[in-house]
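Working notes, structure below.
Yeah, one chain of the complex is gone here, protein chain that is, but the others are all in their spots.
Let's turn to subunit A:
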Amino acid sequence: MRQRAPLLLISSGLALAVIALPVLAGLAGTVLPAFGYLPALGGRTLSLEPFHDLLATPGLNDSIRLSLVTGLAAALISLGLAGAFTAAAAGTPVFERMRRLLAPLLAIPHAAAAFAFAFLIVPSGLILRFLSPWATGLQRPPDVLIVGDPAGLSLIAGLVLKETPFLILLILAALPQMPVARSRQLAASLGYGRMTGFVFLQWQPLYRQIRLGVLAVIAFSSSVIDVALILGPNLPAPLSVRLAQWMVDPDLSLRFTASAGAILQLAVTLAAILLWVGLERVGATILGVMRERGLRLARDRIPRAVAIGLPVATASFLIAGFLALFLWCCAGFWPFPDTLPQDWTLRSWRTAWPRLGGPLATTLIAAFASAFIGMVLVVLRLATRPVGRPASVLSQGVMWLPLLLPQVGFLFGLQFLAIRTGTDGSYAALILSHLIFVLPYLMITMQDAWAAFDPRYERVATALGASRLRAFFRVRLPMMMNALLAAFAIGFAVSVGQYLSTVLIGAGRLPTLTTEAVALAAGDNRRTIAVYALLQTLPPLILFAIAAILPALLWRNRRAMAA
């Protein structure tokens, strides 16, 4: 594979093109209307009017502040939890067990996790039902604003629940390349506590490896829509939520304002990232000072227990939230403060069932198609890339682009394009729009596994007379089955969780379980929401289970492979 035939070049570039072209076209399609140019709506000259209109919007500053604070706070808390956990647990068996616990959490769509969290913490939620009236004396739920608080605290907490496992898994992937055991011994021999030793010796190189992931968390949290619709404040809502509402307003001039707002959202996310870079400097300085002072904190049993306990607690919180969803999905009349429903019924499932078929089918079709196409593109890319050469900065940049840009920034423009070409509401456009987000995750998951594969297996096969193609299909792919399945499951879950792209590109005609569930958030019918949230979580979980179990079954007679 030294010589690169045009065909190979094309196939290796295809994955990048499928990400870059729609994103760039979408950006252009957003920028032009932001400056007043959208002939279809009568805007034929460039002007700053959309920005004037935008800045005159009531409550805009609050919306911006919310987006900014949410992005930074969610990233800071998630990274703090994930980092402290790693410092306390790296190199211990707890770490490996955590992986098993966290991987399925990654499969849970954001919207479903947000609902589960809300069902737990609202004043009439499961926690207070369990505590009332015996402990609290409450006969009616307290009149306090928890979900949807103006400061966005519930929104931040809900995001932390999902982003902490994400960051821990990123760390888990990066950690094998670091000398964890040796540096631990070194630190211990010099009298440093386990956590301090880890932070001083390993944190900075580790952080460099997961840095893009952290920035992606900031970008996502500062521009999220579905979670914000469920947990965020609404008077006013975060910036991205208001933009999405303007995009569907009958007042057409608001499309221009929405596009200008998307540019503002890009700036807000960029500002959040720049602030974060400043925070990184501050953190590094503090770390340096602590190191200079020779801070050892040798006795760190209690901090260690807390650092391990907190992520476990957040995971348990999510699981408890799903218990609440299970109770509500089959609840008859269930007034506060009853701990359990007065009676049980399948009525919610029966009424929802006839309407579930379409969205379920769309969800599965889009998820299977985008994960499968994405898989093919990523394997094509990895297989045709020159061996041993690290991925270029450009290709890494392209890969992370959709995760580092706020979705409204390019999806608005993509919707304009889709309407113009008459492809809105088609499966092809929907799958392509999902691919933009599925591909990066597939690539991130696959490229390390691909590089870690021992090339000598294929070499032996070709030496024994197999063609390179045969060696690829009969040796490499089967031996990488674990990684392929795991990546497929992640791609599948990413597609299932897509909200904004499905709403805009699906044009309301291709509803999925996710868009239906989020649409229900407004109605606040707890029983129906529970049905949809559970059903939305089921397909990705099943795929994750298959990805975990299938290799063990396939390789039951290959001891070295089963691990």
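Keep this in mind: a residue touches a chain if its C-beta (ideal position, glycine included) is under 8 Å from a C-beta of that chain, and two chains touch if they have at least 3 such contacts; residues count from 1.
As a convention for this text, contacts and distances are computed from a predicted model.
Within the choices "FtsX-like permease family protein", "Succinate dehydrogenase/fumarate reductase iron-sulfur subunit", "Cytochrome d ubiquinol oxidase subunit II" or "ABC transporter substrate-binding protein", the name that UniProt assigns to the complex's undisplayed chain is "ABC transporter substrate-binding protein". Touching the missing chain, out of A:R208, A:R468 or A:R509, is residue A:R509. In the complete complex, the residue from A:V248, A:V289, A:A452 or A:I549 that touches the missing chain is A:V248.
Within the set A:P141, A:G283 or A:P303, the residue that contacts the chain not displayed is A:P141.
Within the complete assembly, A:P236 is the residue of A:G193, A:P236 or A:G409 that touches the hidden chain. Listed by residue number, the positions of subunit A touching the unshown chain are 39-42, 44, 58-59, 62, 123-124, 139-141, 143-145, 148-150, 233-236, 248-252, 255, 331-333, 335-336, 343, 345, 347, 351-352, 354-355, 358, 419-420, 422, 424-425, 507-509, 511, 516, 519-528.
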